[in-house]
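Excluded from the complex is one protein chain; the other protein chains are retained at their positions.
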Amino acid sequence: MAEILLKTEKLTKSFGGLVAISELSMEVEEGEIHAVIGPNGAGKTTLIAQLSGSLRPDSGSIFFQNQDITQLPEYRRSSLGLARSFQITSVLQNFSALDNVALAVQAQAGHSFRFWSKARKATDLREPALNVLEKIGLSERVDVPASSLSHGEQRQLELAMALATRPKMLLLDEPMAGMGVEESQRMVEVLAELKGTHTLVLIEHDMDAVFALADRITVLVYGQSIACDTPPNIRSNPEVRKAYLGEGEESSETFVDE
Amino acid sequence: MGLLLIEQAFNGLQFGVMLFLIAAGLTLVFGIMDLVNLSHGSLVMVGAYLATTLIEWTGSFLLGILFALPATFLVGVVVEVLVLRTLYERDHLDQVLATFGLILFFNEVIRIVWGPASLYSGLPEGLSGHVEILPGVPYPTFRLMIILAGLLVAVLIYVIVAKTRLGMLIRAGASNREMAGALGVNIRMLFTLVFGLGASFAGLAGMMLGPLTSVEPGMGEPLLILAFVVIIIGGIGSIRGAFMASILVGLVDTLGRVFLPMLLRSMVADSTADGVGPALASMLIYILMAGILVIRPRGLFPARTG
Partner (left out) sequence: MSADKLWITWAGMALLALIPILIQVFELPVFYTEMFCRIMILALAAMSLDLILGFGGMVSFGHAVYLGIGSYTVGIFSFYEIDNGFIQFPATLVICGIFALLIGMMSLRTSGVYFIMITLAFAQMVFFLGISLEEFGGDDGMPVYRSEFGGWIDLNDPLSFYYFVFAILLLLLFLCHRIIHSRFGMVLQGCKSNEARMQALGFPTYRYKLAAFVISGMICGIAGALFANWNEFVSPAIMHWTRSGDLLIMVILGGMGTLFGPVLGTVLFLLLEEYLPEWMDALLFPGAGEHWMGVMGPLLILLVLFARGGIHSLLGRLRIRNG
């Protein structure tokens, strides 16, 4: 029985009158790729925000490695081994790709109250950064300013930055958002390679990717988990099909038995 | 002593009500348009100058103000259309600099047209006497009128914001601008209207201030900064917060200036009290602001969520 790395208990979050997450309890096992899917507005990004710490839940708890992190500020979760990538690209625009990733490495390299030596010459920052960028497939573009990278490359950079903090668990919010077919496939390969060394919580709309990668899938509808199971079981789950019926062609294509 | 307290409390109320007139427009502009507008104080000045001149021309205090109000509204609309529209999409630093430039411009225009010396704006005869607000407690009629007028405007603003369609649009805009735009509201017109209204209120404050203090170039800026303090304490975008905070600031500042030196003198040596007293009194509001910020970084009634 694999160890539970992340656990939420009755997590609830509302915005004014709108309930975004309702009594959500879920568990993520160490080493697994756990996808979270659901129609738009189901609360997926809100969930990620609470797991990473940029939002506080109204009630309920979050446990990481059996430690209650519910009230822990965001910047402290990173040192515990939790990393996040953003749905809306949030790389640092005025820095090069390498600068971005090196900064991520720097975040885990002790405090940064160092005022004298040039950060760009620090090999203990640059080398790990270059390694990650190579793994992701951006080694040709390391010195390009982030603002000049293509959308797909920026999404790759997002992932690189999260990876560079050497996390135990990655919270990935639609890493393939806006990517073309080829780029998405490459991203799926990269993510697949992370299996075993990292645990992933993956929000995605790209169903091909989800079913290719996920060990388990949680389905979120109106802030509640209606199912959590292996991909084949999710595919044939009548509740899930009902929830997706309004989605039109996508659902019938996705859930048709092969 | 009790007499002094009552009189000063009313003065504090009057000061607060006037701050509210200035802060109301400002907080709406911050809240709805996300615009830092340093030139709001200039509108106070413009209102005061227009009123003083129109009162002279028409010979009547009431007529003067009646004409000066729409005139100030127009000035506000012109500023909004010509300058502020270009700033909405810009970052706050740009807005700060550009509206700072507006202050310089306005102050100079006033100097060119009316000269650098302060204008005389006398108390209107009908209102220059005293009224007994409580048995044996005389209070200047004009100041009482300011309080009443200000409270009336406060009620008017409340009715507009809480009960009318315009008010609903304003509230929607204050809490989430993008949402309001998505709902199909004509944002441009709304902004211009809101700014014009804010300008009128600020101008009204200037008009009422005229007879009490000097009407001169740059008169609006010290009040602007106080209005900022009010908004910080009350919360950006919140009319209710602006009102509560204005009265609070008005009372604390007025009563503080009068009673703090007295209080100090009873506690420490006279010389120390006389040295520290006035200094502490003028800093009192800012200390209050700092204190409130520590417990509520977003003010007492923040309206904005997005």
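Each chain gets a letter, A and B, in the order it is written, and its residues are counted from 1.
Just so it is clear, a residue touches a chain if its C-beta (ideal position, glycine included) is under 8 Å from a C-beta of that chain, and two chains touch if they have at least 3 such contacts.
Keep in mind that this is a model prediction, so the values were computed, not measured.
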item: Option touching the unshown chain, where B:Ile65, B:Ile170, B:Leu197 or B:Ile231 are the choices; value: B:Ile231
item: Selected from B:Leu74, B:Val109, B:Ala149 or B:Leu212 as touching the chain missing from the view; value: B:Val109
item: Where the unshown chain meets subunit B, residue by residue; value: 30, 34, 36, 83, 86, 90, 92-94, 96-98, 100-109, 111-112, 221, 225, 228-229, 231-232, 236, 275, 278-279, 282-283, 286-287, 289-290, 293-294, 297-298
item: Where the missing chain touches subunit A, by residue; value: 52, 54, 73-79, 83-84, 86, 90-95, 99, 102-104, 106-108, 112-120, 122, 125, 161, 165
